[in-house]
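I have placed the structure first, in the form of structure tokens, so that the comments after it can refer back to it.
One protein chain omitted, others in place.
Up next, chain A:
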Amino acid sequence: MSETLLEINDLAVSFSTQGGEVQAVRGVSFAVAPGETVAIVGESGCGKSVTAQSIMRLVPEPPGRIKHGSIHLNGKDLAALSDKQMRSVRGKQIGMIFQDPMTSLNPTLTVGDQLTEGILTHENISKSEAEKKAVELLNLVGIANPQERLKLYPHQFSGGMRQRIMIAMALMCKPSLLIADEPTTALDVTIQAQIIDLFKEIQEKTGVAIIIITHDLGVVAQIADRINVMYAGEIVESGTVKEIFYKPQHPYTRGLLTSVPRLDGDRSQPLIPIAGTPPDLFSPPEGCAFTSRCKYAMEVCRAYDPAVTHLSDRHFTKCWLQDERAEKPF
């Protein structure tokens, strides 16, 4: 990869609570190239959203704290920026879409107002130009009669339409990166498919890079170029969609894949869920965090953190099974 848009290196984020320090993200590294779609997958509480919010520096401080690591956007260290400089990155260079479109729009302001306020802050343009731009983008995200709809309030739209508006809003300043935090989770299935198609269409038209955070592997398969599988605040496996879906190496990735129904699968076979729950991030276990839920756990997993094994230039995993001395169960 010659070009890198976003590069995250050894990022660790903790929250101090009354019960102690919660290590939400424990040393995450990945990169995003311009125009690429990278998915972050994992179950609830594995640090996906915190990773995304760290990129925007939206983790509330306190209680949150970026312990170490760096985030570079176009070679610029975001952690070193002042609050004011960071504000000019938010919304302008990085757009963000949140999980629940029902609550992510302010109920007391018109959609037009909320669409244009970002661009009016970042760019020196008139209100009518901003509105023209908003109409253009509403057209792009497939909302009919955009001109009239600028005057409406969020509660006058359905959930799917609100998510389209959120997407339009995130694209107002032509950002080079779009972060979508569970963009389809709160929507019903038919709308989910439409929104995923919309992401693809937007990427073709604008060339924006997308980080999509989800626990829905169906979404990932449709849209992503690369997948990062997160577990207990770490990336346990990373690779292209093909590598992750056809050659998963980490037992957790395999567990995720076997717990999803397949249209072409054998229906007499029951789905296999991953037993147990993720570890307590107050005191992450020594060794591999997945040990207690892993069918293939060995003595060494409990005691030592596994090293990263590269299987190809894009595909790596963090598992002791990759060690040449381990038995190969699959």
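The working rule: contacts are C-beta pairs under 8 Å (C-beta built on N, C-alpha and C of every residue); 3 or more make two chains touch, one makes a residue touch a chain; residues count from 1.
Convention: contacts and distances are computed from a predicted model.
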What name does the UniProt record list for the absent chain among "Cell division protein FtsI [Peptidoglycan synthetase]", "Nitrate transporter", "PQQ-dependent catabolism-associated beta-propeller protein" or "Dipeptide transport system permease protein"? "Dipeptide transport system permease protein"
Specify the residue from the set A:M169, A:I210, A:V236 or A:C319 that touches the hidden chain. A:M169
Using the touch definition from the top, which of A:L105, A:L137, A:I202 or A:C301 touches the missing chain? A:L105
Out of A:A39, A:M56, A:L150 or A:I211, which residue would touch the omitted chain in the full complex? A:M56
Residue of A:K92, A:K133 or A:R254 touching the missing chain in the full complex: A:K92
Listed in rising order, the chain A residues that touch the chain left out are 56, 58, 87-92, 95-96, 98-100, 103-109, 114, 117-118, 121-122, 153, 155, 166, 169-170
